[in-house]
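Heads up, the thing below is written out as structure tokens.
The complex appears here minus one protein chain, its other protein chains still in place.
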Amino acid sequence: MFDNVWLIPLLPLIGFLVNGLFGKKIKNEAVIGGIGTLAIFGSFLVSCGILIQMIGTSPEHRVFEKVIFPWIHSGNFKADMAFLVDPLSVVMIMVVTGVGSLIHLYSIGYMHGEEGFYRFFAYLNLFCMSMLLLVLGNNLLVMFIGWEGVGLCSYLLIGYYFHKKSAGDAAKKAFVMNRVGDFGFLVGLFTLYWWLGSNQNIWTINFMELKQASHLLPYGGVVTVATLCFFVGATGKSAQIPLFTWLPDAMEGPTPVSALIHAATMVTAGVYMIGRMSFIFIKSPDTMMVIAVVGAATAIFAATIGTAQNDIKRVLAYSTVSQLGFMFLAMGTGAFAAGIFHLMTHAFFKACLFLGSGSVIHAMHYALHHAHSHDDAQDMRNMGGLRKAMPITFITFLVSTIAIAGIPGFSGFFSKDEILWQAFSNPYHGGLNMILWGIGAVAACFTAFYMFRLVFMTFYGDCRIQPKAKSHLHESPLVITIPLMVLGFLAAVGGYIGLPKLIGELFGGIPNYFELWLDPVFELAQEYGHTYAQVGGHHNVALEWGLMGGSVVIALVGITIAFTMYIKNTELPGKFTSTFPALHRAVYNKWYIDELYDFLFVNPCKAFGNFLWKGFDVLVVDGIVNGVAAVVKGWSGAFRYTATGYVHNYAFVMAAGTMAILGYYIFR
Amino acid sequence: MELALPQLNFMAIMPETVLSVVAMALLLINVLVKGEEKAYLGYLSLAGLVGALFSIPWGAKISGFSDMVLQDNFSAFFTVIFILCAGLTILISDGYFKKEGCNHGELYPLILFATVGMMFMAKATDLMTVFLGLEVLSVALYILAGFNRANTKSNEAGLKYFLLGAFSTGFLLYGMALIYGATGSTKIVKIAAMAAQSSAVMNNPMFLAGMLLMATGFSFKIAAAPFHMWTPDVYEGAPTPITAFMSAGPKAAGFAAFVRVFVIAFPTLMPQWSELLWILAVLTMTTGNIIALSQDNIKRMLAYSSIAHAGYALVGFTAHNASGVSGIMFYLLTYTFMNIGAFAIIILVGKKGEPNNNVQDYAGFGVKHPVLALCMSIFLFSLAGIPPTAGFIGKFYLFAGAVQEGYIWLAIIGVLNSAASVYYYLRVMVFMYMKSPEEEFDWVKLSPAIMLCILIAVAGVLIPGIIPNSVLNLATLSLP
Amino acid sequence: MDFSLSLITFIPLAGVLLLLVMPRNNAMLRGTALCVSLVGFIASISLICEFKPIADYQFVENLPWIAAGSFQMNYHVGIDGISLWLVILTTFIMPIAILSTWTAVEERVKEYMICLLLLEVGMLGAFVSLDLFLFYIFWELMLIPMYFIIGIWGGKNRVYAAVKFFIYTMVGSLLMLIAIMYIYFKAGAGDFDITRFYSIGLDPASQTWLFLAFALAFAIKVPMFPLHTWLPDAHTEAPTAGSVILAAVLLKMGTYGFVRFAMPLFPDATARFTPLIATLAVIGIVYASLVAMVQEDVKKLVAYSSVAHLGFVMIGLFALNQQGIAGGMLQMINHGISTGALFLIVGFIYERRHTRLITDFGGLSKQMPIFATIFMIVTFSSIGLPGTNGFVGEFLVLLGGFESGLRTWTIIASSGVILSAVYMLWMFQRVMFGELTNPKNQVLKDLNAREIVIMAPLIVMIFVMGIYPTPFIDKMNPSIDRLIVQMKQKQVAHVVAPVTAPGRAGIPAGYPELPSGHPAGEAK
Amino acid sequence: MITLHHYLILSGILFSIGALGVLIRRNAIVIFMCVELMLNAVNLTFIAFSRYLGNIDGQIFVFFVMTVAAAEAAVGLALMIAFYKNRESIDVEDMNIMKL
Partner (left out) sequence: MPEILFFTLVAAVAILSSILVVAMRNPINCALSLIMTFFCLATLYVMLDAPFMAAVQVIVYAGAIMVLIVFVIMLLNMRTETSKNYVHGVLVSCIVAVLTLFVISGFLKKSPLTGEPGLMTTDLVDKVGHTELIGRAMFSDFLLPFEITSILLLVAIVGSVILAKRKL
């Protein structure tokens, strides 16, 4: 089965080509959707096959490389189109193809009747292909194709409603910010390649070769530079501070896109990348710290913004940013497996949440449309009490919300708790650990709060929809609800494959399968880490239990506050707003980060560009060119007056010239 | 006392003899030919030119008339240039002078006599022959410039040329006198020998001054700055075929005499005249090109351009090595083709009295007469020195000669000038091709003669531009 | 002797002669020109097939041409891996260019086609010449038809642009001519064969001047930063085919000149001027990107983007290692394809709307989906998205630059990948996205069959080169190796210090110094 | 004793005066006469050299110069007449249709 790994990206590619080239002719939505969905579902099946085969092989042999064709060979630089199958990539392909298939299926219903239906599926398939390349690539360059490919698809899909200016803006912003990250990625790649090559004569960007050569890398120094650059790449792709602002805007895309790209898969690419190169990242304690701090900061920062948003998708978007922050916190504290674990669970529940919100929006849109209302179908202030009209959506949504809030028993709890615990206990950052944990915990509290705020505003309370539209509200069709149900289920139980050791021991020593599974991948990184950080300094069972309990309490506190504010005492939010207007405004406007960026980068760039063009290029550079021409022409105009037309003038010049020559040579 | 005739060697002046005889015969025949049929005189003179061409004894070194002349390849090469120049001029003359209403039969003998003068200049090995050849040429040219005597411009051109020419003759003669005084001879070989033998001659200021004064005299003839001032006025005013003739032939003759006299008679003063020529070359190129930039009258523009070209040729002369001098020869030959070709087109475009010789009058010529415009473009590109035309090869040799001798800056100034010159050549093409036509150009009538001229000129520009080997080799073999 | 190169070079000339005698029947003229260019392309394909991936020059023809006085010029042509692809690029672009103005040029079609074919002769000749003099002839020969193409069939300000183009290029190339003469005399008696010039050891001082003269000519053509202002004018005013050829091939003359002549002839000077060139290239990248960003005219924007792209090429070439030069070479071809395609695209909409102002458009995607798709692919190719051709070249350039002494420059240059996305996407958004408000745009027709046929090969190439660049790189590698070896051998003094290893001193204080052994190994 | 230099200086003076005349006079005929003066100065130089060198060539040269002067006079005066016919003047300051 390993040998067939090439099928995994190929199938979506075929889907893309078929839909992209012939979709317009096919017209039949079922066929188009079917092709798209089957393509990715085929990949899913292959992935399953690989997973099964891998389970069957011994952990040491769970690495498989497959070269498809040589890509760029130039001198000592060699990058093949080649795939790497190892436990980490298997996890990723499972998530991508699995969640992807569901979202494809969902899209058939959601995108029904949209203009450019085929286009959507083509893009979606293209995205899946890119994402699969990203996770399967056996070298940095193939990863980079995927890396930029997903960026492209993200661009295309965000700009799906291209006639809306906001969509175009958002798409462009997403791509450009990703490009900033890609710039970092490239520089990181160059640094690594160059350093290893010129110092150790190992010219490679192949992950496995890098892994073998990683012991030659120093701790810190150049590795810090390289990894920081890579991390810049990760912040771009995974919407971390400072490059996070594109993700909320990316909600301009259709909701399945948000679910697939901006929640489940693409945005986690940064996390995956760090995981993939954990053995390098760990060699730079400074980078690890930066990652952890940025992750934590993003987690809390986005969470605060999420509390004040009214657009249902934007809340989820900030939630995503925040959750990604958690993942980075995990990576930064050396909890690689936990990070990946959270990545997976997050894919489940966040995809479910997005799809649920999509279902809601779908219904709202339908209803509002039929009521000829121009209310915003995504604004939670226009919703309320939807749980009756949309039970399945509601339940799945709720399950996912509970999962994300970190209520024990649901997937989010296991992963998030693991992260928080490791942030607290892992030895890499000394005293900072406590702070990181604290921030994470507060962010978790906020998460619970805004997620339940969302649920309460949307599904509970009074129905704020116009009465006329109300009657048109109904549950979404099966094609939409089936994915919801599957994802809801996964959100609920998906966490059990990664039971914390502590809990596993309660149930008779069930190991943390997930960590075990990824162990071969992260083993080396841990070893490197332990060379400079003492293990188990804080390890304390009681403490772990305590912290676990604490995080549950924190989640509950968040939920309670949300309950208080949005169910029990609905005036509270208003009061709160009027008490701290500045704070609310700031939070509501995302801390004015977009404005800050405009002020700091965008506007100066445009102004500078304008200056360079009109003030420098045209005036100075071209001015010199034209100036020279003008001077020559000017001289020409002046000199032509030497030809006065008078013979005696001419004779004078001749005589004077002769005398000058004679005088010069005779008397010099 | 016996009158001892020296070895005469008529072979040495064979082409001149042929041409003189034909010219004199034409003067007689002219009486018999009616006004409309003067073209026959042209054909006859062409025949004479062809005869002269075939009477050139190639490869021989014949000195005759007590070393007054030397028939060698150098003079043969230049003779070819003069004959071509005269022939092409005659081809474009008939139509023009008919249009202007002054197709007097004397035109052809005068052109032939001028050619004879040039030939003598090219083969002169005695200052006296140089002087007399130059005067035959000049006097004929004064007449030709003022040939269209009903036209004030032509009058003015003739008179101006005459006054300034006579003035410059004074300087040239004075120089010759001083050389004579310093060396006791007017034979260039003797002059060189004297200078080489005796340091007294070499150190005599008179010798140096004579050389310099002769240089100014020749500079006038080849229109080198600052002795170029007559050129634009005379070129503009003279009848166009004569302008074509003047810009190519006499310039070549001037260079022929200049080069031969200076290279053979004054090798000892080489540092001085080389330096002088350096300065003259720079001045000439720059003045010519700069002023040409702002000219509207195309004849005047080509006059300045011809000044500039004299400057380029002076670059080769400054170097006066094999590449440089053969470059001069090649360049002057091809310059004859391109310049007369260009003037042929100007003649075609010109109306009676030449009221429309401005660049602006060429607007849309390329649309109405694509073939003629193409030819004009070829000539102009060649003048600008752009491959694959002969103008480029010529310039290459000239500048390469300079580079070879280490005159890098001279070559650089030369090419920069060349780049600037592109502007005004392109300007003509801008009007021909890139402006919409305002006139129908229905007066443009192609006669077989002018067609032949243009055809020869195009061939003479393109063939040496693409396969310059034979011409270049000939030039190399013909070094003085 | 194999005359295939001459054949390919002069097929268009035969076409010119054919066109000259044909009647003024536009359809016939166009068809003939297209056929001729296609024949040329097909003939050039045979070069790829027969080209052996070795360092030597192949298909060499060396015939005496001019031998007079102290000079000996030969008709010496041949190609190696460096020029092979540029030749192919030229023959590949020509039919496309001819097709592109099928309907746009209605006046003086005969002259137009003749100009195009003559231009092809010049370009091919310049790429295949192994004799400096011959090269110079072709190099200048290109100017003439291009001048006419811009000047006659161009836009409003065409005369200014054409003259500026001509004289600007001329100034540089004439100084190069002087330098050519100088080298020739330095080399002693012989011919103008570049391989002969490669082996003469010039002293560093004269190398400096000669390099400057060559570099000026080539830098103007590239164009490099302060010498670029002719380009926006020329591009904007030229008809579509002119812009396409200008961007696709003519600019490559400059970079090709560097890699074929300026660098191997003057290795010391190259080393000495590498920082300067790299600085200018980097300035070019950033500067042109910023200027491109604020352009209001689509064509001007693309023109400035060319400056930026060629900046990458220059960085790559002067990195002077396998990756850099290969990247530079690839980037040349890529730029030819993608920027050529961009100009075609601009041409399409210009033909429809007779405006190129970005503000006149908006929302075209809705009206012209095929156009939108193609435009998008090309845009992303221009941005250098992996999977498209633009990426491979750009990546190798940056990689090569990073490996060489130009690290700092490369890092700054890398920011070009961000800026290119900014200006291209912003333009794309403003043209293609948004509401279709302008009523004139609401009646636009999508691409017709001819236009799709024009774009199809370009699109195919964008992907082929992006996904499978190996054959391209493989064929050029031996030649690049030879070039590098040749230069390194001759470089006496490196001004740019060789890569210095930072060593292991990068570990921050406070962490224990570690043995370099594999920690895992020690643990076991 | 009259030396060569007496003659040479005299001819130099005459040459300069002739040149001055060319430069400052307006009448074309007078200008031409001044040119003749210059030529005569040269002639004097030639003959002086010839005498002091004992070489006849210089005198022959003078002979030819005179012939040339005659020929130039004929042609020049004819040109002036033609010009006068058209313009009713032979003032050189009127000869400026063509300039710049």
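By written order: A, B, C and D. Residues from 1 in each chain.
By definition in this document, contacts are C-beta pairs under 8 Å (C-beta built on N, C-alpha and C of every residue); 3 or more make two chains touch, one makes a residue touch a chain.
The model shown is predicted, which means the values in this text are computed figures rather than measured ones.
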| note | Across the complex, visible chains touched by the hidden chain are A, B, D
| message | For the chain not shown, which residue from B:Leu91, B:Met128, B:Ile291 or B:Leu383 touches it across the whole complex? | response | B:Met128
| query | Among B:Met11, B:Met24, B:Ala196 or B:Met270, which one is in touch with the chain left out? | reply | B:Met24
| request: For subunit A, enumerate the residues touching the unshown chain of the complex. | output: 646, 648-649, 652, 655-656, 659, 662-663, 666-667
| Which subunit B residues would touch the chain omitted from the figure, given the whole complex? | 1, 3-6, 8, 13, 20, 24, 27, 64-66, 68-69, 104, 106, 109-110, 113, 116-117, 120, 126, 128-129, 132-133, 135-136, 139-140, 142-143, 146-147, 149, 158, 178, 180-185, 190, 194, 198, 200-201, 204-209
| field | Footprint left on subunit D by the chain that the document does not show | value | 1-2, 4-10, 12-21, 23-27, 29-30, 32-34, 36-37, 40, 43-44, 47-57, 59-60, 62-64, 66-75, 77-82, 84, 90-93
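Keep in mind that, in the parts below, only the chains that are shown with their structure count from here on.
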| field | Pair sharing more residue contacts (C-beta pairs) when B-D is set against A-D | value | B-D
| query | subunit C to subunit D: how many Å between their CA centres? | reply | 65
| message | Centroid of subunit B to centroid of subunit C, CA atoms only: how many Å? | response | 44
| request: Note the residues in subunit C that touch 2 or more other chains, in rising order. | output: 167
| field | Multi-partner residues of subunit D (at least 2 other chains) | value | 19, 22, 28, 31, 92, 95, 97-99
| note | Chain-chain contacts, ordered by label, are A-B, A-C, A-D, B-C, B-D
| subunit B residues touching subunit D - in the complex, by the definition given at the top | 127-128, 131-132, 135, 139, 142-143, 146, 149-153, 155-160, 162-163, 166-167, 169-170, 173-174, 176-178, 180-181, 184-186, 232-233, 236-237, 300
| subunit D to subunit A touching residues, read off their complex | 19, 22-26, 28, 31, 92-93, 95-100
| note | Given the complex, residues on subunit B that touch subunit A span 159-160, 163-164, 167-168, 171, 205, 208-209, 212-213, 215-216, 220, 226-227, 229-230, 232-233, 272, 276, 287, 290-295, 420, 423
